[in-house]
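Only one protein chain is missing from this complex, and each of the others stays in its spot.
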Amino acid sequence: MEMSNDFVPKNTIIEKMNPNTKLLAIISLGISTLIFPNPALGLGVLIFLFVVSCIAKIQKTFLKVVLGFGIPITVMLLFIQGLYSPKNKTIIADLGFAQMGLEGVLYALKIVVTLLVFLGAFLLMNKTTHISNLVAALTDLGLPNKAGYLVLATLNVVPQMQKRMSVIRQSQEARGVETQGGLFNRIKAYIPLLGPVILSSLIDMQERGMTLETRGFGINGVRRTTYVKATRSPMDKPLNVILILFLLIVLILTLLMKFGIL
Amino acid sequence: MKVEIKDLSYVYPSQDCALRGVSLVMEGTTPVAIVGQNGAGKTTLVKHLNGLLRPTSGQVLIDGVDINTHTTAQWSRKVGYVFQNPDDQLFLESVRKEFEFGPKHMGMRKEEIGERVEYVSNLVGLADQLDTHPFDLTSTQKRFCTIGIIMMMNPDLILFDEPTCGQDAQGIRRLRKIIQELRNQGKLCITISHDMRFVAENFKRIIVMKKGEAILDDDIEKVFARTETLKQCFITPPPITRVAQGADLKKTPFTGKAFMEAFEEERERRICQM
Amino acid sequence: MGKTILEVKDFSFTYNQAINKVLDHVNFRVDRGSFFCIIGANGSGKSTLCNSLVGLIPHYFSGEMEGGIRVDGMDVRKSSIGELSQKIGLVFQNPFNQLSYTAGTVAEELAYGLGNRGVPGKVMQEKIEHMAQLMRIDDVLSKNPTELSGGQVQRVALGSVFILDPEILVLDECTTQLDPLGAEEIFEIVKKINGSGVTVIVVDHDMERVASYADEVLVLSGGRAVKIGSPRSVFTDPELEQYGVNPPEYVKISDMLRKKGYTNRETAITEDQSIQMVKEALKG
Partner (left out) sequence: MGIIKDQFTTKSLVLIPIAVGINLIGGTLCSLLKLPLFLDMIGTILIACLSGPWIAAICGLVTNIFLALVANPVYLPYSVVSMLCGLVTGFMVRSGFFESKWKAVITCLVCTVTNTISASLITFFVYGGATGINGTSFFTAAMIAATKEILFSVLSTSMLENLIDKGIVFAIVYSLMSKIPRRFLSQYSVSIRKRPAET
């Protein structure tokens, strides 16, 4: 599992947008795809997201993640839903051991595009936004200080823990614990590591809490400020309006279709 | 015990060069102190002596055997390393278990382990704390606990990394006793320290490191007499020495006794001159 | 404004589940603007005392508390740590545990406490620049704090407490993990801060340093305040070693010279005094 928020500044217009706009985009595009009755809209949104990823100069990562996740899950869901969905009525293919139904296939495709729209939009937001920028933007919206702390601290603490693990491994080696060698040796070596890593991290963290407290973590009733200012661009306002309108239009269209008017 | 370091260089994976061609020989039982500013390469050097780090170039020989021939765990029988931060090295639920862990791993006999526990726990001052959880000890006691777990394994070479850090007067006295005891048992002890008073009181031979090089390696008197070089390495001699130097005494004393001798000598000389 | 800025009155504390009192009926006062040092053996209760002064006891660590502490008129028991932090700041031993872990850069780290108080961006920027200069960390402002050396992180930690403009600064063995030069640097900065009128309370093991910086010294032993007074009166006390504290080497030199009749001056407790004394004694 890759554990890094590898934000690389590329100085694109997407990067300069307010993180809240990007969050709104995830919600608006994602929910639109989710409620719209057929997969076509989602497919369109996906193509749009790909274009955005090109503007943000991260098209390679975008394709890698979206296809890397999209292909296996499509196959899997086509298998599960296409062949075994109880909704299946219209048979489009007979594979011998099972029959493929149109309803299941459409349902599977719908789930896949919805997931991919969420995934893709989220990925775009994530890869074009520094986390402290995101937290600053959310603080502007009124995110509680403690919630912001949890996200930021987790991002910073996890790499520290991984570093600590390697120091502890060294000091165990110096006590005669063999940590190299085959897979079995490594499993055996990791178990005594777990204890000290966890215990010493817990104790360190208690001390770190002292620092927070003496620097006003617990102060109530103050509107907090951040050093990092959330990025803003002139496109934020119009985009917000467009995104909300888009969601509304999709909602109305969906309702109309549901009631058989369209 | 003989440690040979031949033209040792080490470059970290981050491309930072931590050691640049260090050559040293340490032999016998005379304890050696390594001093120098933070980041001078002291810990990096010492980590080569039990194979925690492997030379980028050059060679490290322990009793004539190349360090690269064994793993760190194998070397731990011969070379004991007490880490700077005790929390990294302790992981069992009582001091006794910590003490017994290494020797059990090595296959030491049960009776011998028992004897050593008694001997070592008395030496490091934890005889009454054997059933305490190491994390419930004070920071000083924790440090002595890590010293204890390494001594339990009875290695021929012991490496201390900043043992004086945060120690009070009693702790310093106990450390001194431990270093003497190791010497009496014929062990070689190499210590990294910032505390010049401690160094002056306990070590004859000093190695001064600066930017990855061992720039001085000599008897303590000769090392502390090189005031200019030491200044460049950001090392200040112990208080007694500084007073002697400040008052222009000809000798470089480290102990009260030596100070008085130097003082009286200088006084005689001046009286004769008058 | 009274002369006393901090008062500890008959203060005792026992941690949850512990049997013994860590602090046992401690009494003392600290004058406004003074450089106050606390010394004593390990386990004598120094850190617990520091934590009590800033309100971590009883608000963060729980246990049984008796007596009281007043910081510039505020009752520690009744004020929150956040309120107290406006008056009193604490820097402790391990520099890496003093990072907020919310900051990607040193500048953000310095800003953390200010942000919690809602200090506006422009003021924040000014304060950060000023503090960075004072602590000599202006060259690393945009670096990640976890990548700095111990000495640098300790200066960042000191800066991020001092930036909150406390009237009292408590330093709990904050130089033990630094090399002598790094420690000296920190003390110089602290002396400068003290010079600007801030009361400084320092816990340290280096008696030579305590002797040369302190206005007043408190000796703790087994949780009790056993002695308080000027550095000279404390360090020339023959009972000092009983409390697990060795006087500065300079005291030893003075004693030796006096014993042999080479001098009759009063005991030297700093390097300069000592050199002066030896020079005079040499003249005979």
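Should a chain be cited, it is by its letter among A, B and C, assigned in written order, with residues numbered from 1 in that chain.
As a working rule, contacts are C-beta pairs under 8 Å (C-beta built on N, C-alpha and C of every residue); 3 or more make two chains touch, one makes a residue touch a chain.
All values reported here derive from a predicted model rather than from experimental measurement.
For the omitted chain, the shown partners it touches in the full complex are A, B, C. Touching the chain that is not shown, out of A:Met165, A:Val222 or A:Leu253: A:Met165 (per the contact rule at the top). Here the missing chain is touched by one residue of A:Ala40, A:Leu67 or A:Ile80, and it is A:Ile80. Annotation: of A:Phe36, A:Phe62 or A:Tyr107, A:Tyr107 touches the absent chain (contact as defined above). Listed here are the chain B residues that touch the chain not shown: 93, 133-136. By the touch rule set out above, chain C reaches the unshown chain at residues 15-18, 60-62, 101. Touching residues on chain A toward the chain that is not drawn are 1-5, 69, 72-73, 75-77, 79-81, 83-86, 97-98, 107-108, 111, 115, 118-119, 122-123, 126, 131, 146, 149-151, 153-158, 161-162, 165, 183, 186-187, 190, 194-195, 197-199, 201-203, 205-206, 208-209, 212-213, 217-218.
We adopt the following convention: only the chains that are shown with their structure count from here on.
Chain centres defined as mean CA positions place C nearest to the mean of all protein CA atoms. Ranked by separation of Cα centres from chain A, the top chain is B. Centroids built from CA atoms put chain B at 50 Å from chain A. Averaged C-alpha coordinates give centres for chain B and chain C that are 29 Å from one another. Multi-chain contact residues of chain B, defined as those touching 2 or more other chains: none present. Chain C has no residue in contact with two or more other chains.
By the touch rule above, chain C contacts chain B in their complex via residues 40-43, 93, 149-151, 173, 176-182, 205, 208, 241, 244-246, 248-250, 252-253, 256-257, 260, 262, 271, 274-275, 278-279, 281-284. Looking at the complex, you find that chain B touches chain C at residues 37-39, 138-140, 165-171, 194, 196-197, 234-236, 238-240, 242-244, 246-249, 256, 259-260, 263, 266-267, 270-271. For chain A in complex with chain C, the touching residues are 130-132, 145, 148-149, 152-153, 156-157, 159-160, 204, 207-220, 222-229.
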